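Now for chain A:
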Amino acid sequence: MISLMIAIPLLFAFVSIVFKGLAKYALPFIVLLNILILLIASTPVVENIGGWKAPFGISLVLDDASYYVVLVVNLIFLLLSLIPQIIDKGYDTIILLLLTSTNGLVLTGDLFNSFVFIEITAAAAYILAYHRNNPYGAFKYLIIGGISGSFYLLGTIFSYVGAGSLNMAHISNNSFGQLTAAIAILFILGLGVEAKLFPLAGWVPDVYASGSSLTPTILGTAITFAIMYLTGRIFITVLHGTFLDVLYILGLLTVIVGEVAALRQDKLLRALAYSSIAQAGLVVAAISLNNIDSLTGAYFHSMNDLTAKFILFPIATVVIKGFEKDRLAGFAFSVASFSLIGFPLFAGFRSKLLIISSAFSAGNYILPAVLFFASIVEAAYLLKWNIKLWFEKSDTSNNIPWNLKTIVLVLSILLLIIGIYPDLYLDASRKIAQSILDTQGYINSVLGGI
Partner candidate 1 sequence: MTAATIFVGILMVISGILAIESKKLLDSFIFLSLLSLLSVFLFIVLKAPDVAITEASVGAGLVTAVLILALRKIGGDEK
Partner candidate 2 sequence: MRRFLSALIALGLIIILLEFLNLIPDFGNVDLSKRVSNSFINKSVDGNNETIEFKKSKDLEDGSANVVTSIVVNYRSFDTLGEVTVLFTAALGVGLILKGLRRKRFYREPNFILKTANGILLPLIFLFGAYIFIHGHLTPGGGFPGGTIIAAGILVLYLSNEKFELSHRAKILESGMGTVYVLFGLVGLILSGIFLRNFLPTGVIGELFSAGIVPLIYVAIGFKVGAELSNLISEFQKEGQQ
């Protein structure tokens, strides 16, 4: 059944190039169907495509981790489908393809299949990056993404040479000594671009700050979250935490470089893009601590971040000048930025606190220090932008469409609720973390206890 979550959007994408405009109207219903499939499914579900059993064919795995990640991704696409104004003509099919590939990316239990889905995601993302005539940024993304895709493929092949299979559970069940290190290095290069790690994240500001509200809204939320899940799954479930130190250092460097660069920007969108890089670095660093609390914190923080970014990016692209006309949007913007900074009582505070406490209990003092520094820098530039947007007089602001306004208001209230009563997000992220750490359970459910 869960293969329908990939097949149905793909079918509609194929059909919609003949029946133009179909994609836009079909999108909310397809996403609702996906969510319905998720609601009636009970984890863990393993579906072998074509009926070939686990190490041989391709298996789709819906365990606790992929369940919640796919749910979050589909909810984001549902929200996106409710603001059809920002989807330009022709790009609706791309959104459908992106939905297909993101679902596939999360559900697949096969390394080469995940490469294929990463490439579909990337191809769709290049086209989205081009949105609003931004060819240079898109081309830069394409080249660096293409290279990283090649390294991901190399990592996949080395895993195949080592384990004799491409199935994630089967590879995880094998141990192949030193080769694991080689595979880990190749996967760091391969996932670093999409996960926005420091030396490989040069494309992000050019792509996110192109002036299109569609591009950062979807790439910075749903795709980032799916990639963060894949990072955890590959490095922890499949590779048993090999070379996480490198990932940790890269994550911390990303936080520092991203925040400092964000502080120096004089355009709001670029600042938010760099902030997106920094948050991704923080999440990766927390994932690489490899214990239950830090992973919970990481995914909790990632969810808070994407909720905030879903508010910030559309508002930042639609209203560039100020909140004179739209105090409600301003309210949502401020709530989201306070949550990003991590003020007490906001959602971001909870997740940052969880990451800090997990780092302390692991005897690690560098991550809390970096996090503290990052929060101060974040406070500096986000408060600057808030003050600028609230108090500077200007008559040129655009009006925000009512549906976008409703969505950002609902999301900002959600952030406030999470800040006081975090269990809604916390339960989901704890389930994700547990399931990612439970290597043996994953192997058993896919290979059937071989």
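The working rule: a residue touches a chain if its C-beta (ideal position, glycine included) is under 8 Å from a C-beta of that chain, and two chains touch if they have at least 3 such contacts; residues count from 1.
With respect to how the candidates were assembled, all candidates are chains of the complex that A comes from, given by their letters.
Because the structure is a prediction, the values reported are computed rather than measured.
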Selected neighbour of chain A [touch, this complex] from 1 or 2: 2
Interfacial residue positions of chain A with respect to candidate 2 in the complex: 3-4, 7, 10-11, 13-15, 17-18, 47-53, 55-58, 90-91, 93-94, 97, 100-101, 104, 112-113, 116-117, 119-120, 123-124, 126-127, 130, 135, 158, 160-162, 164-166, 178-179, 182, 185
